[in-house]
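Okay, here's the structure, questions in a sec.
Excluded from the complex is one protein chain; the other protein chains are retained at their positions.
Moving on to subunit A:
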């Protein structure tokens, strides 16, 4: 049995009486990649926190064997020393410190108490070279590098600690396709060199590509562990949700009417680099009841484009917006909401939710004056509306007054959607509406989108998940490097066609 690098046996963990994990097994052989799958809130992160001793030994039940010996770690330092390294979903970098300083944070190389920068920079360079990364300067602050590069720096940090097991928690949620490619290739190389990894991801294609074994957990219980050869992404989904997901996209017919919104010659300049155009002369139209997908690589300027339509772009921009053929002046989100344009922003935590405010009050914040007379809120009326919405969107919450931050990602997203649907917009912009949302909630969000389109709302959806764009949209716009690269009617459109347009001449230049 000791041919396992890691064996977690019968792990159970409770939080004030509620079982978050109930008898989970996880085994990893040296050089093996294990895919860990489960819906949001299934207990994946909790399991990894048990493994890395964020929850110290003794606060959970079960046994962990590491290289054949029982591991009773009580701090992250101990597990790191043993060779377990976690790379979290949200990168833990100190942006103003240099790449080398970040890599050696907590493990600084020093002589007589003074930092030895030369040694650290040289060693950082060496580590990055091992990852085949040659365009990162270890002496520059981390904030100069994109999310993908930062991910690589995190991995270099883990390598520096001689990690034998890498745990990657949703590593690709903020990466571009090419960065994802680099990362997946790197993991394959690690496997060949004998470094094991646990890969946690909602993106099952990635799991299918690199995992040797897949473990699925649901509601804190162990559903199954099987070699990847015996599985398909569809069968993993079935295991995750506990029912068969025949159709991921509940497409419904909806009538498309006349043009409702027209944006002409939108140009935006970069916040930090005022000479660079992030959106370059883009024009678009959208019709009543139409679902318009906006595809493109991360950083192509999609978010900036839709923020401008919503009056939320912070710095210099120009262009005109016409609603029903009339030119509108939309300078703030408030103007937009009043004109009938609403937006669900990309980053839910940063700009979507009011974390410590109740779920219900989160939903009504845009339409409060509707319930008010002389500024006084009629709580009775407000509550009635909140309860209707909670039932309609199937938001799972024990009490509408619970802080929204205590809900799962999917339910938070539904509440944010509700907030932006209550003003009864005529144009609804959704920026990455299903990011960090589990399969079940995704399906419900898609159903909502179709229901809205049926009532004549024009839906503008930005998404980095191509299957989603193709599964939902009537028409797809492709943005690349701030420019409009394609306008396709979604009729037998393929991912390859969209991707080719997105990469466009970027590929030719490279």
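Note that a contact is a pair of C-beta atoms (placed from the backbone, for glycine too) under 8 Å apart; a residue touches a chain by one contact, two chains touch by 3 or more; residues count from 1.
The rule we apply is simple: contacts and distances are computed from a predicted model.
Enquirer: Hey, which one's the missing chain according to UniProt: "Tripartite tricarboxylate transporter TctB family protein", "NADH-quinone oxidoreductase subunit K", "Formate dehydrogenase" or "Xylose transport system permease protein XylH"?
Expert: Answer from the record: the omitted chain is "Xylose transport system permease protein XylH".
Enquirer: Per the definition of touch given earlier, which of A:47, A:223 or A:312 contacts the omitted chain?
Expert: A:312
Enquirer: If the hidden chain were put back, which of A:35, A:83, A:171 or A:345 would touch it?
Expert: Counting the whole complex, the residue in contact with the absent chain is A:345.
Enquirer: Which residue from A:208, A:354, A:451 or A:500 sits in contact with the chain not drawn here?
Expert: For the chain that is not drawn, the touching residue is A:354.
Enquirer: Just the residue numbers, please: which parts of subunit A touch the chain that's not shown?
Expert: 310, 312, 332-334, 336-338, 342-343, 345, 350-357, 361, 365-366, 368-369, 372, 375-377, 379-380, 383-384, 387, 399-400, 419-420, 423
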